[in-house]
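Okay, handing you the structure first.
The chains shown are only part of the set, and none of them has been moved.
Chains here go by letter, A and B, matching the order in which they are written, and residues are numbered from 1 within each.
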Amino acid sequence: MIPEQQTVDGGDGPAVADPQTRKALEAILLVVEEPVEANTLAQVLEIPTDEVVATLKALRSEYVDEGRGFVLREVAGGWRFYTDPAAAVYVERFVLHGRSTKLSQAALETLAIVAYKQPVTRARISEIRGVDADGAVRSLLQRGLIEEVGREATPGQPLLYGTTSTFLERLGISDVSELPTLPELVPDAPLPAEPAPGGYKAARRELDALGIADPDPGEDEAADQ
Amino acid sequence: MSGTYRVAVGSFEGPFDLLLHLIARHKVDIYEIPIAQITDDYLAVVSEMERIDLDVTTEFLVVAATLIELKAARLLPQEDEPDIDDLAMEARDLLYARLLDYRMFKEAGRYLGAQLASLSGFVPRAVGLEERFIGVLPQVQLGVTPQRLAEIAGQALAAKPEPIVDVSHLQPVRMTVREAAGMVVDELERAGGSATFEELTAGCRHRVEVIVHFLALLELYKLDLVDLLQPASFATLRVTANPESSWETSAFADMEEYVAAPATDEEVPS
């Protein structure tokens, strides 16, 4: 069984797929999360859609012929990589391997933000958390605790996320309106006013006592004697 | 001062970055900083920064102070003043030490940047599970009550935008000239109107504090609030409150707001 890599099967479109086109298509399809239309790919590669489709079809049969663990599929008008169903049993085993039934701290925090800020974008969640939230969002999506609820009407139209009915169920409430109000936020303490003359030493002593003005806590004893 | 060339202001990551740049311009080894020239160049750049209202951080000024100290020590008559000499030497050594450290990490940063750039073409696949496997996942336990979830949300939303007040990064001594002036006035009043510089700075734990006190004295002198008396070079400096002056705080408001943060945690040499 020798794959006919050099010839495009299907017979429609150009006879030979350009190696650069193949490479570009495989690379793009590796990173996309949603199926991509052949049209879109054609625009990015600046080649005719025909050629894109022909190359994708060629790749599709190549993977089958070579017995790869992934397949290329055309769904919902777009193309995407999927795992080969023949390997599903291994993938399932892997997915279950060491998988905790508890949410990670990051996921829990992200869930709390989505619950109280929904609908909310991934970028906004990252901003609030101060760390990249992609992993946590993906994991919550997979657990069915949050879902896509639309797109924001801003450039790029980022996806908006909200909580699901599964989330309500697990939390034991029937509507998000039943979520407790957010605890009183601790306001940032205002900076102390500049002390008047006469009060400087006292202020310094206070700061010292708080350990704020101490340059190296490790030197405390030595410096204070 | 630095008439021969201009340095692009604002393109430096910090005082050491600038210092390294200046040293490179003079084509000298890092160990042979021509203090006088470098100091002038450095001050020229820093003053330019101030003029275009860049956020000149305290460290730029601290390094400037150290450089001035070094330059001053060179210009002073080389008499038997081991104190001054030692002080200058120590300042110089600390400056070198910090420069060397900084240079290493600057290089390491450059290396990391090059590595990251050369490998940026490797984009990992980070696509979630296919629908079919999601059903396989075990039911996840939230493990929290609604109340607890609210608390978590509250914390997450409250903590930003400024991260938790991390006392650690406030640790450098922060003392403004105005503050120091206030302390000098306090001390003078307590001492009955006259005290030596040593007495005024007895409470200082860091050299930078001493420097700030000195700047404060100059400001007070300029405002005609104190008289300074030093009978001879290196003799004791006596500070006397001007009896005709009233200690109006408003006068302090005009003082320039230098904020001193010590370059390192060195203690005042005794």
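Assume a contact is a pair of C-beta atoms (placed from the backbone, for glycine too) under 8 Å apart; a residue touches a chain by one contact, two chains touch by 3 or more.
Computed from a predicted structure; not experimentally measured.
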The overall complex formula in this file, labelled as shown, is A x2, B x1
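Here, only the chains that are shown with their structure count from here on.
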Quick one: report the Å distance separating chain A from chain B, using the average Cα coordinate of each chain. 39
Would you pull the chain A residues touching chain B in the complex into a rising list? 27, 30-33, 81-83, 88, 91-92, 95-96, 99, 101-103, 108-109, 111-113, 115-117, 127-130, 134, 138, 141-145, 170-173, 178-183, 185-186, 188, 194-201, 204, 211-217, 219, 222-223
Of chain B, residues touching chain A in the complex: 123-130, 132-134, 136-144, 146-147, 149-154, 156-160, 162-163, 165, 167, 170-174, 178-179, 182-183, 185-187, 189, 203, 205-206, 247, 249, 252, 262, 265, 267
